[in-house]
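The complex appears here without one of its protein chains, the remainder shown in place.
First chain written, first letter: the chains are A and B, and each begins at residue 1.
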Amino acid sequence: MRPEARPRVGPGTREAPGPRGTAGARDAPGPRESHAVLSAVTRVYPGARPVAALGPVDLDLRAGEFFAVVGPSGCGKSTLLDLLAGLSRPTAGTILFEGRPVDGAVPEGLGIVFQEDASFPWLTVRDNIAFGLRRAGTDPAETARRVDYALGFMGLADFAAAYPAQLSGGMRQRVCIARTLVTRPRLILLDEPFGALDQQTRLLMGDELLRLWRETGATVLLITHALDEAAMLSDRVGVMSSRPGRFIDLVETGWPRERDSRLVAEAGFGTVTARLWARLRDESLKAIGGPGATA
Amino acid sequence: MSRSAAVAAARLALLAGAVLALELLCRAGVIQPLTLIPPSAMAAALAGLLWSGELNADLIHTGGAVAASLALAVGLGLPLGVAVHGLPRLRRALDPLLAAYYAVPTFVFYPLLVAILGLNQAPLIVLGTAFGLPAMMMATLNGLDRVPPVLLRTARVHRLGRLDTLASIVLPSAAPFLFTGCKLALAYAVIGIIAGEFILADAGLGHAISFAYDGFENRTMYAVMLLVLGLATGLNLLLHLWETRLMRRRARA
């Protein structure tokens, strides 16, 4: 067992996360600096009986890190992503992306890959990937260059002229990742992007994700319900409680930046997943209302 | 032979068999010529009519009315559908009306339309439009309802405005439903206009059939009938083929 592969467990959670506001208003913060900061963020769905979906949540995403969020179903993971992306507004609290507040609109420099198949069935793979660049009025030659690169990088070169309906689910998800990638986001949010794929494909897609992360230098926030996925891919894993979700643990995995799915076979890997499951088991029981939930 | 080819062959054989049986029954005198003339005689009579140019005016009359109705039904139904989809309150008020619309036999209004607008193409076009427009509108609403929410979220991630989202996400996504709406609008326009001409008109293919019926001119009547049914079927078939071609790439999952 290599010592650097041993998990280091971070400080407990409810304490305020790392230094805030250090990112200033620069576009590309340097490493170890804050890239996105959530402070005391809550989300309540209004109605006759208001539902507290999330929070209060504090989170300090460091520039260039790979951060995974795990939690029991219905704990508000996707709500967290929506808020950070500006797809919905927090009920209370503030969200900063690169020092600027995020409030109800998707900021420039942020890319999202959703759990559902979001490929456009009426466009070819090439046109799907070029969509964002064309809408933004990017120079056609530059668009072609970036799309060609993304096609090659994601292993889609042979399918550039195909329509999504002709591809498998995994390949369609790659199209969506490529479509996000070509816009060169500095923060990539992934909402269970492999949720609909089988286990083997998931592991391989994880490898590609790591490759992509290293290549782009972007900050990645991955939402997942798969503990092994979170443990293998991330620098840090945030464990959320059952609804309304709060962070109850932050686990630093301590993996080297050069890593891939072979990590799964290492002994230290089990230590991380065991730690995650230990924190998550009670919360999951609460979420499904199973026996021992109140114990 | 593939399964789909076998199905097509069986369908063709069924149709050909029906026509042949009709031909034989007529030729053998089982069916009186006063009731039905043999299909071959219908085709011959139709060829004669088309050749002589007698039907040209009626064809133009009916074709023009159908084209105008289709254009109005789609041109008004699509934007109305989009507008109503954006106004949930109005939509709730319209829901019971739309649900009841096709329960009303629209043709009963035709005599009134003639009384209001005069005996010309106008009441026909209004009837054809009234018959097709709600179908187009409902198809639009239906299509817009089924745009996957994740695509709308994607539009927001790409920071598209409302019009941009409509043009580059919503309408392409709803295209199969919009196409169905257009197909229905066309079929309904044809049905409405021919029926109107049939009941009360002074020109058009429907009028030609009822005129020939009243004058006991069976050859002319069956020839025009063949023309109308052939044109309607051909038009539907053409749209169907076009649709399959367009949709094949979208639905091979």
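Methods note: a residue touches a chain if its C-beta (ideal position, glycine included) is under 8 Å from a C-beta of that chain, and two chains touch if they have at least 3 such contacts.
What we mean here is this: contacts and distances are computed from a predicted model.
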**Report entry** Identity of the absent chain, which is to be given by its UniProt protein name, from "Exosortase H", "Zn-ribbon domain-containing OB-fold protein", "ABC transmembrane type-1 domain-containing protein" or "HTH gntR-type domain-containing protein"
**Finding:** "ABC transmembrane type-1 domain-containing protein"
Query - Contact list for the unshown chain, restricted to visible chains - result: B
Query raised in the report: Given the contact definition stated above, which residue among B:L20, B:A83, B:L229 or B:L246 touches the chain not shown here?
Result: B:L229
**Report entry** Options B:V30, B:V108 or B:L163, residue touching the unrepresented chain
**Finding:** B:V108
Requested in this report: Would you mind spotting which of B:V19, B:A44, B:A71 or B:L94 touches the chain that isn't drawn?
Outcome: B:L94
Requested in this report: Against the chain that's been left off, what residues of chain B make contact? List them.
Outcome: 6-7, 10-11, 14-15, 34-36, 88, 91-97, 99-100, 102-109, 111-112, 114-116, 145, 149, 183, 187, 190-191, 194-195, 198-200, 206, 209-210, 213, 221, 224-225, 228-229, 232-233, 236-237, 240
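As a working rule, only the chains that are shown with their structure count from here on.
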Query raised in the report: Between chain A and chain B, what is the separation of their C-alpha centroids in Å?
Result: 50
Query raised in the report: Can you name the residues of chain B that touch chain A in the complex?
Result: 148, 150-151, 153-154, 156-160, 164, 168-169, 172-173, 175, 249-253
Query - Complex contact set, residues of chain A against chain B - result: 85, 87, 105-106, 108, 110-112, 114, 116-118, 120-123, 131-132, 135-136, 163, 165-166
